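Each remark here refers to the structure printed beneath this line.
Only one protein chain is missing; all other protein chains are in place.
Lettered A and B in written order, each chain numbered from 1.
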Amino acid sequence: MIPIYITGSGVVSAIGVGKEATLAALQAGQTGVRKLKYLDSCHDELPVGEVQLSNHEMNQLMGVADDLRHTRTALMGRLALREALKEARLERDDLKAIPFISATTVGGMDRREAYYAQEAECDDVHAEISTHHCGSSTEMIAEPFGEFASMATLSTACSSATNALITGANMLRCGMADIVVVGGSESLSKFHLNGFNALMILDHEQCRPFDRDRAGLNLGEGAAYLVLETEASVKRRGVKPQFVLSGYGNACDAFHQTASSPDGEGAYLAMQEALQLAGLKPEDIQYINAHGTGTPNNDESESHAIQRVFGEHLPPVSSTKSFTGHTTSASGSIEAVFCLLALQHQFLLPNLNWHEPMEDGIIPVMEQKPQGEIRHILSNAFGFGGNDSSIILSKL
Amino acid sequence: MKTVAEIEITTEGIRLNGRPVETSGVGADMLNEAYRHYVNDYPKFFKMDGLGKLGFLASELLLQQIDEERFVPREDRAVVLFNRSGSIEADRHYQSTISDADNFFPSPSVFVYTLPNIVTGEIAIRNKYLGETSFCVLDHEDEPKMQQVIEGAFQDGVTTSILTGWVDYSDHSHFSANIKLITNKNE
Partner (left out) sequence: MEDLVLELKNEIIEALNLEDVKPEDINDDDPLFGSGLGLDSIDALELIVLLERKYGIKLKDPNKGKEVFKSINVMAKFITENRTK
């Protein structure tokens, strides 16, 4: 496969705005899962990973006025995109040749549910609800920075952002572009907080990925974007990348709409595909950033899939959802950026809040010091619909 | 890339490889009746939302006509779908279960469908497709953009055919599907 260079990245989540704050929280083992503060929901018994900024504060950071059309998904997305474009040294004019693929499912649901009671009085162009559409959030995220060559919104539940990375990488391989900007953003909403609650997969405490007594996930929110480039583009622009996306895979579990199969077939196939594309063997991976939501079902299924792939070559595994909660459509790109930080600063991402081993399950790593050099990291993102994705990020 | 088969479904009727398929009724009723007439062996059909039923039915009618073994696990077929409306019909239905504070009963079975890609999962579960699945929301039925994504999907060295196209369902009397089976063989 041609090298897919990663030349810029940006992130916003419950553990901080920007990579510097994020790195500090990861290395301090400081969780961002807390009591509900910003979302106007009665479910304050549910711990969540909220970005610690109000919409107004996010607008202030961007230097723009508040606007009723602004979706929280878009506001978080802008902060992350700004950081990525800046690092990649991409200016306004450069964007004309760059496709933008952004992932979201919630989109502007926060706007819609704020005005749902008055919907009958609102007409089609009523500002407050005109931006509910997922595509609107993508456009709003891009708007301050310039005009991209094209924009598309990918929506495959919790594997969305990873699939945006994969789709962008495929475009580079097909020669459709030299540079792509990919990732995702998702805010909390009452709609899906209640939905996940109705599925009875939320933990009323901080989540415990891979723990015997795990009781579910905590929802989170955030955004992250990555800039992917071909070799020719990197040379032409004179940028010096540190990382590559060396492999990826997507497979379908084809088992159930929301639950994963007991032996994690889709996950297994996705990881195998990623390794194969990267030309790597299981023993070449130094750390696995698991999907690890903390639900009884996922952690069991994913444990089995990982064990099937890696056998006796099992590297340290952890889930960072104990830091951020499950950021759903944005989780793939947020956690990819965490993995880049791990590669850059050579530390393992610890699994917080783990106490007891699962039967036949993965025992996650809780310390940060690696055994040797971390060269390749595998990261998983599994979505409802059996949509299982896996990527491998490597240090140059 | 070669189109092996194609199906179009509108609220008025169905055309398979250019020829009309006999149906009765219009809108959502037409989909239910067509399922009963041409498929009728998958009761989970009735648990699906509108988008799920539309995508499922389109794939069933199309795949029934293909000369190949079905329901055997395979990794080389991808399912890549597109629309504009996301999962809006299911979203509205689910929202109605949480809108009234005095009658507040979030429905888990409806919530499951408030993701546009669940339809790709339903097709994969039925057919045992373990290959790539994806869903993209676009402003309109943008053929060049859809073509780009589809070409990209063949890059993994595993996918040899893709069930792909537009499947949009905004309510029980506004929907359309245009699904193709495409292979990367050129003969």
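The criterion applied here is as follows: a residue touches a chain if its C-beta (ideal position, glycine included) is under 8 Å from a C-beta of that chain, and two chains touch if they have at least 3 such contacts.
All of these numbers come straight from a predicted model, not from anything done at the bench.
Visitor: Of A:A198, A:A267, A:V317 or A:L378, which sits in contact with the chain we cannot see?
Guide: Going through A:A198, A:A267, A:V317 or A:L378 one by one, A:A198 is the residue touching the chain not shown.
Visitor: Tell me which of A:T258, A:T320, A:N351 or A:S390 is the one touching the absent chain.
Guide: Candidates A:T258, A:T320, A:N351 or A:S390; residue touching the omitted chain: A:T258.
Visitor: Please identify which residue in B:G13, B:G27 or B:P108 touches the non-displayed chain.
Guide: Answer from the full complex: B:P108 touches the omitted chain.
Visitor: Using the touch rule from the top, list residues of chain A that touch the missing partner.
Guide: With respect to the unshown chain, the touching residues of chain A are 198-200, 256-259.
Visitor: Quickly run down the residues of chain B that touch the omitted chain.
Guide: Touching the missing chain: residues 43-44, 46-47, 105-109, 112.
Following the convention adopted for this analysis, only the chains that are shown with their structure count from here on.
Visitor: Measuring from the mean C-alpha position of chain A to the mean C-alpha position of chain B, what distance in angstrom results?
Guide: 26
Visitor: Show which residues of chain A lie in contact with chain B when the two form their complex.
Guide: Spelled out, the residues of chain A in touch with chain B are 105, 107, 113, 116-117, 133-135, 150, 152-157, 163, 167, 170-171, 173-174, 176, 190-192, 194-200, 249-258, 265-266, 269, 273, 276-277, 383-387.
Visitor: Give every residue of chain B touching chain A within the complex, in rising order.
Guide: 73, 75, 79, 84, 86, 91, 94-95, 98-99, 106-108, 111-122, 124-125, 127-139, 145, 148-149, 151-153, 155-158
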